[in-house]
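The next block holds one structure in the form of structure tokens; read it before the comments.
Here the complex is missing one protein chain, while the rest keep their positions.
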Amino acid sequence: MDNIDYQHIFDDISHELKSFDEQGEVASYIPELKNVDPQKFGAHLTTIENEHFSFGDSTEKFSIQSISKVLSLSLALKICGDKVWDRVGVEPSGSAFNSLVQLEYEKGIPRNPLINAGAIVICDILVEYLDDPKSEVLDFIRGITGLSSIGYSQKVAESERRTGYRNYSLVNLMKDFGNIHNDTETVLDLYFTLCSIEMTCKELAQTFLFLASGGVSSMVNKTIVSPTGAKRINSIMQMCGFYDEAGEFAFTTGLPGKSGVGGGIVAIHPEKYCIAVWSPKLNLKGNSYKGMKTLELLTAKTKSSIFE
Amino acid sequence: MDNIDYQHIFDDISHELKSFDEQGEVASYIPELKNVDPQKFGAHLTTIENEHFSFGDSTEKFSIQSISKVLSLSLALKICGDKVWDRVGVEPSGSAFNSLVQLEYEKGIPRNPLINAGAIVICDILVEYLDDPKSEVLDFIRGITGLSSIGYSQKVAESERRTGYRNYSLVNLMKDFGNIHNDTETVLDLYFTLCSIEMTCKELAQTFLFLASGGVSSMVNKTIVSPTGAKRINSIMQMCGFYDEAGEFAFTTGLPGKSGVGGGIVAIHPEKYCIAVWSPKLNLKGNSYKGMKTLELLTAKTKSSIFE
Amino acid sequence: MDNIDYQHIFDDISHELKSFDEQGEVASYIPELKNVDPQKFGAHLTTIENEHFSFGDSTEKFSIQSISKVLSLSLALKICGDKVWDRVGVEPSGSAFNSLVQLEYEKGIPRNPLINAGAIVICDILVEYLDDPKSEVLDFIRGITGLSSIGYSQKVAESERRTGYRNYSLVNLMKDFGNIHNDTETVLDLYFTLCSIEMTCKELAQTFLFLASGGVSSMVNKTIVSPTGAKRINSIMQMCGFYDEAGEFAFTTGLPGKSGVGGGIVAIHPEKYCIAVWSPKLNLKGNSYKGMKTLELLTAKTKSSIFE
Partner (left out) sequence: MDNIDYQHIFDDISHELKSFDEQGEVASYIPELKNVDPQKFGAHLTTIENEHFSFGDSTEKFSIQSISKVLSLSLALKICGDKVWDRVGVEPSGSAFNSLVQLEYEKGIPRNPLINAGAIVICDILVEYLDDPKSEVLDFIRGITGLSSIGYSQKVAESERRTGYRNYSLVNLMKDFGNIHNDTETVLDLYFTLCSIEMTCKELAQTFLFLASGGVSSMVNKTIVSPTGAKRINSIMQMCGFYDEAGEFAFTTGLPGKSGVGGGIVAIHPEKYCIAVWSPKLNLKGNSYKGMKTLELLTAKTKSSIFE
């Protein structure tokens, strides 16, 4: 244990950011995200010694959106190992998060599993291997912590589907290149459903803690992924977890992490802790404005990024 | 100290890679690189407790090429701090290392200081602030360790200049966007000269050790950059140090690092060690084939990447 | 009349090209195109004075494919005039004929109506204005000449649909930008059906003759499009009719024209004639190899391109 008083630091951060200039816009492409109270703000940190610290709206559910891409990747790696990398890369995308340009240029192989195209390929793999993908993926996610309170929002999933033309475009382009093997609707149904998962900051921090502990979930005393798997997922989050702001996040915060347009961010300090933060207003790159600030302050105040 | 027997691990690695299938090609765009013996292979690791481990051709000089970009960045940050980031970004480039496309798209602001365009902007900054840039930069580099044996190769610098049309193209494009302030020849003279620095693996490991020690060089007992500066340089190396293979290096090795077309690679484990490795044959992405393998084996055998 | 002995010139051309080095490949993405005899070769020229000249397989049906894009454009212009240009441009595409890159860059507005994306927008417009689009478009096409022998191939349309993932991708990308208003399947059903039209060279030359006659079809004594409409369609064919080889065709042949992957090409000499040529082997840019050569020889021998 590193004897850092996280609760004190949390109090400082939430105090500092209270008077913080409010910037950014709540995601508005579906009503379920648009109608969230933009003032919501909370965080939860769990150490690998199972200590808990939190502030604000840390026990309120929100739509984790793209953060779920890390969990579907974890399951795909568990199921079929390195074969995953035949169909998706591990390089940062360096451009808009759902750009078709790069996908066309690279012959239908998405640059990494945390951009939309890559996460859709992961869904295609899961559809291939699972009998009832939606319920089995949910079982896997709940199984990490044993928390059966985690679930999908059918309303969000349905809204995603109705406005998801660009994802339909991605699937069909990848089909043209032979990198989607299953029916478009089945694959996208899983994809949109995974985007709709709702968790609290506390549930998120508990769920992702296995990535700080070499792949083991201490809550259920179970290996979720191998130590190498955990290390690799962390490296992919570091390189690709923040769309075209991955470098900025490494530069200011210095932790592997993943954001979602619902305003959530999860970040890992290997061998130390997992933190989840939520604030719905997004910056121009699509990442939670206050969430980014929270994590920057955390690693500055604790002097504990992975790069120092 | 972590009680890892690095020498034993080094012996294993050099033994394993001896019988290793020889792949890749030595850089051939200038005679000085083309004529290097492709069989050269060596490494040197220095811990922050000042222990030394090595194998092979670790005390032979080679052209560090782009590895020097980290050192010129360090000096620019020391001199003018965060103003550097008005003129160059911190995002991975996600494409060929000297591509003009992205530079044009992003209005003459290079994505990061470790691609050619970005390193040229850093040179422009140094030309602005220093009276005699070439000798003052060399003084800075020598000053990190006190080793006066480190120097430029005028022959390599001259060859770089003669074949450097693409760098002339970059400078002029950035001039068009107003992001180069000084005379083309002066800026490129510094740039090509910095590419020509020659070091041994041992000198490299000693020089870069300050990035593992919060910015302090223990050899000369001096602060080279601030702790925050060291952390940020490490994050930039992590995100941008291996051209379009940065994700792959994070995935397989998991350390901040920087490669050069001379076949050298330097990598940092914060609070633990700095390692330099040299093998001239490059893979298709322009990084040392055997050097990459060496570092992958090192972090696998020591279970000590920054992502676990 | 210009007193050119077209039949003599045709005899020369067919003789010259008989001993011609056979290059190119028959389109192979659907069986109906792949199984066509690659040796087929024929042409038909109709003057505005209603003289007819032909050689080879000029009365055999083939799949006109993208040539039909000019006819659906004609009908859309007839129905809703310049409003068409709010949704599609008139500039050459300068890259692969169905590239998504440019479409994304230009916010879902296809560069012109003769690339796939643009022709799909035209289909969307026709679906909007017509009660029974497929039969009404066929009526329009047959109505140009009164030839009821012209028809769709349900087999080809079905094959196109089965392999048309990239067109599904285009539709969905344009939906995302708001430039497709109707149901995906309805729009693409019309698009694929139009690609499947089968004509002989003679029927093609007769059908397109109205574009050489200021928009009037002399066969049925009817105005098909206005004189300005005809002039503009010709200009679009000149600029955009040959994918990324439009400049080459202007340079060597110098007539407005349109090619299809079935190996057909139609070309117009305003106030003079319309010619259709067919040879299934395609060059690397997707245009009929021998067809291009035939037209080059025709304008060279008659000294009658529009640029001289």
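Labels A, B and C are assigned to the chains in the order they are written; within every chain, residues are numbered from 1.
Note that in this section contacts are C-beta pairs under 8 Å (C-beta built on N, C-alpha and C of every residue); 3 or more make two chains touch, one makes a residue touch a chain.
Predicted, not measured: the structure shown is a model, and the values here were computed from it.
Although it is left out of the displayed model, the omitted chain contacts the following shown chains in the full complex: B, C.
When the full complex is taken into account, the listed residue touching the unshown chain is C:Gly214, out of C:Gly24, C:Gly56 or C:Gly214. Even with one chain removed from view, chain C keeps its contact list with that chain: residues 89-95, 102, 111-112, 214, 227, 230-232, 234-236, 238-240, 244-248, 250-251, 254, 256, 270-271, 303, 305-308.
By the touch definition given at the top, chain B reaches the unshown chain through residues 99-101, 104-105, 165-166, 168-173, 175-176.
What we mean here is this: only the chains that are shown with their structure count from here on.
With centres taken as mean C-alpha coordinates, the chain found closest to the middle of all protein C-alpha atoms is A.
Among the remaining chains, B is positioned farthest from chain C, on the basis of C-alpha centroids.
Chain centres here are Cα means. That of chain A falls 32 Å from that of chain B. Rounded to whole angstrom units, the spacing between the C-alpha centres of chain A and chain C is 48. A separation of 55 Å divides the Cα centre of chain B from that of chain C.
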